[in-house]
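The complex appears here without one of its protein chains, the remainder shown in place.
As written, the chain order gives the labels A, B and C, with residue 1 at the start of each chain.
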Amino acid sequence: MPELTFLEAIRSALRDEMTADQRVFVLGQDVGVKGGVFLVTDGLYQQFGEHRAIDMPIAEAGIVGAAIGAALHGLRPVAEIQFADYIQPAVDQIINEAAKLRYRSAGDWSCPIVVRAPFGSGIHGALYHSQSTEALFTSTPGLKVVIPATPYDAKGLLIAAIRDPDPVVFFEHKQLYRTIRGEVPDGRYTVPLGTAAVRRTGRQISVFTYGLMLHHSLTAAEQVAQEGIDVEVVDLRTLYPLDRETILASVRKTSKALIVHEDNLTGGIGGEISALIGEYAFEYLDAPVRRLASPDVPATAFNEALEAHFMLNPTKIAHALRELAAY
Amino acid sequence: MPELTFLEAIRSALRDEMTADQRVFVLGQDVGVKGGVFLVTDGLYQQFGEHRAIDMPIAEAGIVGAAIGAALHGLRPVAEIQFADYIQPAVDQIINEAAKLRYRSAGDWSCPIVVRAPFGSGIHGALYHSQSTEALFTSTPGLKVVIPATPYDAKGLLIAAIRDPDPVVFFEHKQLYRTIRGEVPDGRYTVPLGTAAVRRTGRQISVFTYGLMLHHSLTAAEQVAQEGIDVEVVDLRTLYPLDRETILASVRKTSKALIVHEDNLTGGIGGEISALIGEYAFEYLDAPVRRLASPDVPATAFNEALEAHFMLNPTKIAHALRELAAY
Amino acid sequence: MSMQTDTSLASLPINDPALPRHRQLGLSDEQVLAALAGMQRVRNVDDRLWQLSRQGKAHFVITSAGHEATQFGCAWAIRAGHDYSVPYYRDMALALALGQTPLDLLLHGMGKPTDPASGGRQMFGHFSSRALRIVSGSSSVGSHIVHAVGLALAFRITGEQDIAAITFFGEGATSEGAWHEGMTIAGVQQLPVVFVCENNGYAISVPAHREVPVRDVATKAAGYGMPGVIVDGTDIFAVYAAAHTAMQRARSGGGPTLIECKLHRLRPHSNADDHSKYRSPEELAALAQHDPIDKLRDYAILHGLLDAVQWQVLQQQIKAEVDAATLAADQVPDPPLESLYDHLYGA
Partner (left out) sequence: MSMQTDTSLASLPINDPALPRHRQLGLSDEQVLAALAGMQRVRNVDDRLWQLSRQGKAHFVITSAGHEATQFGCAWAIRAGHDYSVPYYRDMALALALGQTPLDLLLHGMGKPTDPASGGRQMFGHFSSRALRIVSGSSSVGSHIVHAVGLALAFRITGEQDIAAITFFGEGATSEGAWHEGMTIAGVQQLPVVFVCENNGYAISVPAHREVPVRDVATKAAGYGMPGVIVDGTDIFAVYAAAHTAMQRARSGGGPTLIECKLHRLRPHSNADDHSKYRSPEELAALAQHDPIDKLRDYAILHGLLDAVQWQVLQQQIKAEVDAATLAADQVPDPPLESLYDHLYGA
């Protein structure tokens, strides 16, 4: 199996689906000739032409809205928002339109679109090229929110998202694009939406995380393993709807939980997961459910020292694991 | 003290502040000549003229953005979004602009605006005139989110919001507008932002709630009191930042917690509150923290039977209280 | 790219000034009579909804009174079930003209589970039918325009010819950012889509001069690289001519058009509105002169398509029809409560 970067895996999902299914196309700013500012869509314009790799004006509501319209006619649009920080102008189209189309028409219409957006910090993007904006979407029935962490998943989940009959917001951590490599099959395959994956089994503490933080959590788990702390690490993969069964099964086994996300602490998905555990695994808990997240400030600063201070890393996670183990 | 409806209390806050402070003005769709679709701003146009009660085009980003601009020059704009369902096009201006202005300029600029919006169901408003959209804003550092439940608070909190040096999103439950009356002082007074209020003291269960649900919770508490269940009811009033001290003090006393909100269950503020309790009052808990909320469907349906089925009411809350008491 | 205040009828079949206007446009007597009956039918449903709202049986009414000629005129230019229509809440007459029935509309207005638009989920005014290619909308003003643009983009991608999307909105909607983005994309890509502005001079209470920075909405077209056309929206033939030309232009690869139909909202914005608060008594009194049904009826009588007695009979027939539909709709039971959870996600 070829080794691909996270970014190449996403590109390969797009290329494979576009090759196999004429209904699939990409649209967004700079996704055509340039191949995207991160080069995720590089080559698609050359291969599929300007009608299926469409350079769009700077109009996020227009891009997502046009995707919705095309989906109504049976196409399978994959819209790119250049940075997750710029998805806000499209929030209305995603939440009020795409997510409600099936429900509001009692099933007569549907809206199979994918909205891709790179998110997260660590590339000196400062306040407006670093945000984690998933919390905007994790309270919207009708929507799915997917965040892959490995190249294999990135391809399989994106193909599943494209084939899904409903709208999917698909966030890609931009620091993973080129730093993470992994085996990725050549052909088309799917990883089911709505299911978490246990990336490391352990008996003492469950970590629930996603995106870049999965990798930091795995590193931290290895660190504390040497100290005899046995950590299970769960990659959530889909944030809405959450895979309650996997979450609850893990914590019922370990009886301690740490939730790790790069999004701000307050109002992030961590609260929902903690609430689920508190409600449905209460009797199993040996310690408070802990959350480790970015501080409640707008996003990471441009200054490198502040950026490093803002960001989570394996050391901080290991520290939280030790504290929880000692509880 | 005069008795005012919830709506009159809000109007009185606006009129009193506009009279006392030349910097205060209102802007929004239909807020001028017509006085707002709910008549909240009725009379302000006549009293203060077209420059301080400004009818605006249907342009939510423009309305909030113009408020931001005016605030930069030192004014105190109060923008009305006609329904909370239509605040989405302004999400970018509220979250990415207003909430970050002070932080991104290291304190050089600030953005003292208020964005008012009626929310909630119960007036046959169906999918797009009934939504609770507060969860869009309760993960944004730099912002404050306020939801009053009584006429006294509506006036005092709105005046506090207007005088607050930072942006405040102020949601008003539209079913309260004319159904709730209460004593409201004539003059100007404030109710501090960021503090919850214990509306009913009790020893067995803490209910955390806000808006219309406060009233339903109080009714439910009276119902179960007759059965010997002693419930404390906390009106959160500010959802961001939360009043952690009051929440934790209450649950440390009662050792059981029920969170009640009209917003969808998943991703609503209830998760954050449950997480806080689970993290900081773990040792005190005698039962799982329960959440009672609207089902995870887009919003209430138009059909009356479905609308009633969707909505929370005192009976449903009383039922949840009994279950929790029995735990 | 120029603004036309007079519509070229070049693509319309017959052009003999001696003929009555409808014949010049290639419309038969039957079509005119059917439109007149349809307009009267929808007005009856409109009346009925206001009645039902007073009885507590329909909780929301949003009128199309005054807009009927525009909506029926456009409907003539649309092949329902083939072209896509993306309407707004004001388009009850359009829904009926495209094939929905008074029963459909009343089921919708009364929130019944058999409401074809939404199964009783949406407030009245959210017309939808996949079979008729009438696209489901939200209540958010201006957010649907770009769906029509996306449909047109889809035709471009699939290479389908001879098909177009058409979307409708008030002049108030043209202030929304999403409207601008839709117009921009349509203009850049010269997509097969027609934009119809039903300019009734008000956005609820706000008069056009406080919400539209130009006298004519059609002027805005110039910024989007498409023609802007102004028509009298109470004149069904003028509207048809403009819509037909624009749809043909779109279908044949000629690009988008913005049509502004100037007309009057004869009733308050909705049953929650009191328009006497912001329209003067004189203005309100003058509204009756702008009733498009009167206009078409007079035309039909003038050209001998029907006489005054036939008109009386037709009105009564329609009333009876709407009575029957009301009764039928009223009898439909509420949905099972668990249906609240249906259709959230597909399979």
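Everything below uses one rule, namely that a contact is a pair of C-beta atoms (placed from the backbone, for glycine too) under 8 Å apart; a residue touches a chain by one contact, two chains touch by 3 or more.
Every value quoted in this text rests on a predicted model; they were computed, and no experiment measured them.
Asks: Name every shown chain in contact with the chain that has been left out of the document.
Replies: A, B, C
Asks: I'm checking contacts with the chain that's been left out. Which of C:38, C:150, C:187 or C:233 qualifies?
Replies: C:187
Asks: Go through subunit B and note every residue touching the omitted chain.
Replies: Within subunit B, the residues that touch the unshown chain are 22, 25, 27, 51-52, 54, 56-57, 59, 61-62, 65-75, 77, 89, 92-93, 96-97, 100-110, 112, 141-142, 144, 165-166.
Asks: Which parts of subunit C face the unshown chain closely enough to count as touching?
Replies: Subunit C touches the missing chain through residues 1, 175-181, 183-184, 186-188, 209-214, 219-226.
Asks: Just the residue numbers, please: which parts of subunit A touch the chain that's not shown?
Replies: The missing chain touches subunit A at positions 29-30, 32-35, 37, 55-62, 85-86, 88-89, 124-129, 295-298, 301-306, 309-310.
Here, only the chains that are shown with their structure count from here on.
Asks: Could you tell me which chain lies farthest from subunit C when each chain's centre is the average position of its Cα atoms?
Replies: Here the answer is chain A, farthest from subunit C.
Asks: In angstrom, rounded to a whole number, how far apart do the mean CA points of subunit A and subunit B lie?
Replies: Each chain reduced to its C-alpha mean, subunit A and subunit B end up 30 Å apart.
Asks: Report the inter-centroid distance (CA atoms only) between subunit B and subunit C in whole Å.
Replies: One centre to the other, that is 37 Å.
Asks: For subunit A, jot down the residues that touch at least 2 other chains.
Replies: Expected reply: 61, 89, 92, 96, 100, 103-104, 141-142.
Asks: Among the residues of subunit C, which ones contact at least 2 other chains?
Replies: Counting only residues that touch two or more other chains, subunit C contributes 118, 120-122, 138, 140, 143, 177-178, 344.
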